[in-house]
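Notes to accompany the following structure.
All protein chains but one are shown in place.
Moving on to chain A:
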Amino acid sequence: MPPRKRRRQCQKAQLLFHQQPLEGPKPHYESHQQPITHTVQVPSKPIDQSTITSWVLPQFDTAAESRFPTHRKHHRDQARHPTRRSTCKFPRLTFESPESSSSETLLLSNREQLQNSEKDAPRRPLVPLFSPQSCGELSVHVPQSLPHVFMPPDIQTPGSSVREDPISPDQKENSLPSCILGPRTPRTPEPGPVLVKDTPEEKYGIKVTWRRRRHLFAYLKERGKLDKSQFLVKT
């Protein structure tokens, strides 16, 4: 068997290289050998007082390091913290109790009607107020209209109005004057910022579906096609 293997190896063709070896001087690795060296040695000395009392001379700013015992990142966070506070542009929020806020509302409303000062603008109550200018007749009798406008029974009667028909002629007599609820109200909301219009009293308890379709609502109701249970909100 071995002789046969040898014959086969001899019969193989020689390998052909695509590229010939680069010609040039061969590197002499011996030239890169490091020179012979020896380590310097220091002498010994007896232990004296200077050796005993010698202490480390820190090369670092240990005072700064001691302030921030944790990682460097913490140092950066601490350094940035005051900057964030100084750049805050929004004023601090102040929260008040419901009683004080309600009393301030009344006071502010009085001030606005009497003085109409701009200094109190930031403290204006965010509630819709009835403009005295919109009601020419009531502007003369301002002191008298206040209790009438803020009558508790009228404000706290949505339950009773739900049970009864809010559009009946009898209810109109007890409701607020029409001039106050008239079309002129939304035209001149000068006293304060009116964000959301108040819901008319006659619409109390009526489903939103029929509030939005008042003509259809009136037509069907006039012809007796709507029952109370159909358009009133159940309480």
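By our rule, a residue touches a chain if its C-beta (ideal position, glycine included) is under 8 Å from a C-beta of that chain, and two chains touch if they have at least 3 such contacts; residues count from 1.
What we mean here is this: contacts and distances are computed from a predicted model.
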Protein that the absent chain corresponds to, by UniProt name, given "Proteasome assembly chaperone 1", "Phospholysine phosphohistidine inorganic pyrophosphate phosphatase", "Cell cycle checkpoint protein RAD1" or "Transcription factor IBH1-like protein": "Cell cycle checkpoint protein RAD1"
Contact partner of the left-out chain, one of A:Q20, A:S44 or A:S229: A:S44
Missing-partner contacts on chain A, residue numbers: 34-47, 49, 51-60, 62, 65-66, 69-70
